[in-house]
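If you scroll down you'll find the structure; I have some questions about it.
Apart from one protein chain that is not included, each protein chain of the complex appears where it belongs.
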Amino acid sequence: MKTESILEKILTSGQLAVTSECGPPRGALPDKVKEKAEFLRGCVDAVNVTDNQTAMVRMSSLAACIIIKQMGLNPLLQMVTRDRNRLAMQSEVIGAYAHGIDTMLCLSGDHPRFGDHPMAASVHDIDSVQAVTMVTKMRDDGLFQGGQKIDGPPKMFVGAAANPFADPFELRVARLAKKVKAGVDFIQTQCIYNVDKFEKWMEGVRDRGLDEKVYILAGITPMKSVGMAKYMKNKVPGMDVPDDLIKRMAGVPKENQAEEGIKVCLETIERLRNVKGVAGFHLMAIEWEHRVAEIVERAGLLPRPSF
Amino acid sequence: MESFQPVIVAFCCHYCAYTAADMAGSKRLHYPANVKIIRVPCTGKVSALHIMEALRKGADGVYVAGCLDGDCHFRSGNTCATKRVAYVKKLLDEIGIGGERVEMFAMSAGMGEVFARTATDFTEKIRDLGPNPARVGLDKLGCVGAGA
Partner (left out) sequence: MITAERKPIEDLIQSVSPYRRILLVGCNECVTVCSAGGRKEVALLSSALQMHFMKEAKPFEIKEITLERQCDPEYIEELVPIIDQADAVLSMACGCGVQEIARRFKEKPVLPAVNTTFMGASERQGVWAERCAGCGDCVLGVTGGVCPIARCSKQLLNGPCGGSTRGKCEVDPDIDCAWQLIWDRLKALGMTERYEENIPAKDWRTGRGGGPRKIVREDLA
C-alpha cells in the first residue's frame, strides 16, 4: 500500500470502487458544499471536488475538500495545471495532505476560453503527465519537483483522467501509457455513452497490460433529458454521444426522460462491470447529486465496503 | 450646394471598363464630365494608397471599374481590387470620411451603357453626399497643400 487512501484500499482489495463528484459553489457558501456532499454519504468511496471546473471561478477545491473531510466523508482533490505553477501546486498538495486529504486527480483543465474569465492568462507551467510525475515523486522519493528534500512528504494516491473518445483514437491508449509511465495510480475516464468505442479502447489497454498497472474507473454521467444529450453531443469537446442514444431519449415523454437517462446509465454500468480492467465507476451526476444514491443502489453497488 | 460639382476619379481597367468608356463615347452616350478616368492595365494594379491619395488630394469620390467576375485578363485582379476597395471603405469609415465615397463596379468591354449609367449614378450619389469633408476642412484651415 502506497498511501492511507480508502480508494486505494478498495481498489487493491479487488472490489469495484465508486466515486462521484461535487462542484464547489460560486461563492462563500460552505452549507452548499455540505448539502451536496451529504447526498453522497455512504454511497461512494471518494468525492471528487472539482477545481474551477469549466474555467469558472468557484470555491477552491482544497477549501471544499476540507469541509467535506470535516463531515467525515472522503474527498478527492482535483487539481488543474491551468491555474497554478509548480510551486503553487506542490504547496497545495502539502496543504491538502496536512488536512488529511490523501487522494487527488491531476488534470490540465478546461481552457479559459470556455469559462467566465476568458481574459485570464493560463499558467500551464507543467502538464497533467508532468503533474503526475511531480506528485508521485513527492510521495515516493520525498523530493520536490526542484529536487530538494521534503520534510514530511505528502502520501497522495494519484489519479488522472483519460478520454477514450478524443482524437486521434490511436493515441488514446498510448497517452494512458504515458500517464502510467509517470506513475499514476488510478484513472477516471470521460463520460461513456459510446460503450462500443470504450470497450474497444479497453481492449487496447489490456493488450498492453496497462489494466494490470492502473485502476480504471469508468466515467458515467446520467442524462437528465434529451436536451442535455444533445448539448453533450454538440457543445462539449471530446464527448461522444451516439445518435441512437439521443433517439432513445427523444422517444420517451419529457416527464420520463430523467428516468430513461438513469436506466441508460444503469445498463452501461451493468455492461461495463464485466469488462476486464474496469475497476469501478466514477459517477459525474452534474447538479444531480441527490440521485447518486439511487443509481448506486439500483446498480447493486451498495453497501460500500468499509475499512 | 447647388453649384457643387464633385470631382470623381475612376480607375478603369484597360480590358473592360476603359473600353466600355470608349464605346460610350462612340455611341454618343452622355455621362458627366466630373468623372476623370485613369486607365490601368488591370484593377489589380490599383492599391489602397491610390484610392486614398486620390481622396486626400481633392477627389470627392473614387471608383474602381473592372472586369466581370471570372473574366479578369490576369485571372484575379478584379477580385483583389474588390477586397482592397472593401478595405479602403472601412478605413474611410474609421477616419470619418465615409466609406460610401468609394465603390467597386464590374462591367465588360461591350457595356457602354452600363459605363455611362454607372458614371452618372455615382456622380449623383457623391453630389448628394456633398464635398469630401477632408477638402472642406482644409479650406477652413485656409492652408494649401498641407502635409503633401
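The chains carry the letters A and B, assigned in the order they are written, with residues numbered from 1 in each.
Here, a residue touches a chain if its C-beta (ideal position, glycine included) is under 8 Å from a C-beta of that chain, and two chains touch if they have at least 3 such contacts.
In this text, all values refer to a predicted model and were calculated from it rather than measured experimentally.
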### Query
Which one touches the absent chain: A:K2, A:K155 or A:K178?
A:K178
#### Entry: Residue touching the undisplayed chain, where the options are A:G42, A:G238, A:G251 or A:P305
A:G238
#### Entry: Where the missing chain touches subunit A, by residue
81-82, 86, 108-111, 113, 122, 124-130, 133-134, 145, 161-163, 165-168, 170-171, 174-175, 177-178, 181-182, 190, 237-238
### Task
In the full complex, which bits of subunit B touch the chain not displayed? Write them out.
47-49, 52-53, 55-56, 91, 94-97, 133-138, 140-141, 143, 146-147
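What we mean here is this: only the chains that are shown with their structure count from here on.
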### Message
Using mean CA coordinates as chain centres, what's the gap between subunit A and subunit B in Å?
### Response
64
